[in-house]
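Missing here: one protein chain of the complex. Every other protein chain is in place.
Per-chain residue numbering starts at 1, and chain names A and B are given in the order in which the chains are listed.
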Amino acid sequence: MACVVNKHIVIIFFLLIILHSFYIIAHSKELDEKKPCKRFVLYYHNILFNGTNVANATSASITNTSKLGNFGHGMLVVFDDPLTKDNHLLSPPLARAQGFYFYDMKTEANAWFAYTLIFNSTEHKGTINIMGADMMGETTRDLSVVGGTGDFFMTRGIATFRTDVVQSFDYFRLEMDIKLYECY
Amino acid sequence: MACVVNKHIVIIFFLLIILHSFYIIAHSKELDEKKPCKRFVLYYHNILFNGTNVANATSASITNTSKLGNFGHGMLVVFDDPLTKDNHLLSPPLARAQGFYFYDMKTEANAWFAYTLIFNSTEHKGTINIMGADMMGETTRDLSVVGGTGDFFMTRGIATFRTDVVQSFDYFRLEMDIKLYECY
Partner (left out) sequence: MACVVNKHIVIIFFLLIILHSFYIIAHSKELDEKKPCKRFVLYYHNILFNGTNVANATSASITNTSKLGNFGHGMLVVFDDPLTKDNHLLSPPLARAQGFYFYDMKTEANAWFAYTLIFNSTEHKGTINIMGADMMGETTRDLSVVGGTGDFFMTRGIATFRTDVVQSFDYFRLEMDIKLYECY
């Protein structure tokens, strides 16, 4: 009789340990591309300095193009751009994006970005650091969220860019879909 | 009698498994902002090339300002700067910092850094890669440690900047408080 009970206990514990393993493995690092632990969509507004728009401009090129091809290769732009919740430039900015981009291709327009999202509101305080290639020919393209501070302490993730509008040489707007997969 | 003993065993094992879970969860990724796995404070000395100080200079600007505002917007500086244990420029350097920064704001002084700490001593061999915004108006500001090699293999963390002194256009010193949260 005692031995029968023990066998049941053995089986129950086996199951418990197996369940427990699955739980630990599942929770130790849950990195399902479809399930970010935090997500928000921001609109990035870039108003390039053209020599006369100091009042409005939030970015400026600091190098000339390299003359390698006709797609701006080598033009490096330093920016401190507002990010809004919707696609209206004059909406209250939720964050700022500080960093740079440059054009790097000879045969088509293609950019490379490295920048910091700076949050300083009652809702969020902290920064998110991002870098990667902006393959402008693609509808959406993914860059890497490589770190964060403050409310975004040690985060990592993906920033998906989508061109919202390119109005002129001086103004373009990107949708940035920030998906964080490591939240602490 | 046997059944009574078994019940105790069941309870003991339940407790063991629960304790075990806490242990695993606590140790699987210990990321308490107050408990870095490694920490050191370094002083970063930046001596800018002014055209005549080749012997002392460790950095130089490679672009002119963009004329967007009066805070150096667009000036990009490439550096190979010494890092010392204390705030004396002539103390033996513990590491070097190679990378760049640029000023990115129209309305105040604000910089953006990306660089590598290079250690090559008997104590440490390896590199630590850092990027982020340096909001110079804040007393302290956090950048991201995004990777490491050698003794700092695969590390991540936070680099907290504090302006120690700005002596002149040519020389400033930052305290860099490096806190690593992933150590392998």
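Following the convention adopted for this analysis, a contact is a pair of C-beta atoms (placed from the backbone, for glycine too) under 8 Å apart; a residue touches a chain by one contact, two chains touch by 3 or more.
What you are looking at is a predicted structure, and each value in this text was computed from that prediction instead of being measured.
Although one chain is not drawn, the whole complex shows that of A:Val78, A:Met131, A:Met154 or A:Ile178 it is A:Met131 that touches it.
Only one residue in the set A:Asn53, A:Ser144 or A:Thr163 touches the chain that does not appear here, and it is A:Ser144.
Residue B:Ala60 is the one among B:Ala60, B:Leu89 or B:Ala109 that touches the chain not shown. Check B:Val41, B:Val78 or B:Ala109 against the missing chain and you find that the one touching it is B:Val78. Within the complete assembly, residues 1-2, 5-6, 9, 13, 16-17, 20, 23-24, 27-29, 49, 54, 57-63, 76, 78-80, 98-100, 114-116, 118, 126-127, 129, 131, 146-150, 153-154, 184 of subunit B touch the chain that is not shown. Against the chain not displayed here, subunit A makes contact via residues 2-3, 6, 9-10, 13, 17, 20-21, 24-25, 28-29, 31, 33, 63-64, 66-69, 73-76, 102-106, 110, 112, 114, 131-133, 135, 142-146, 156-158, 181.
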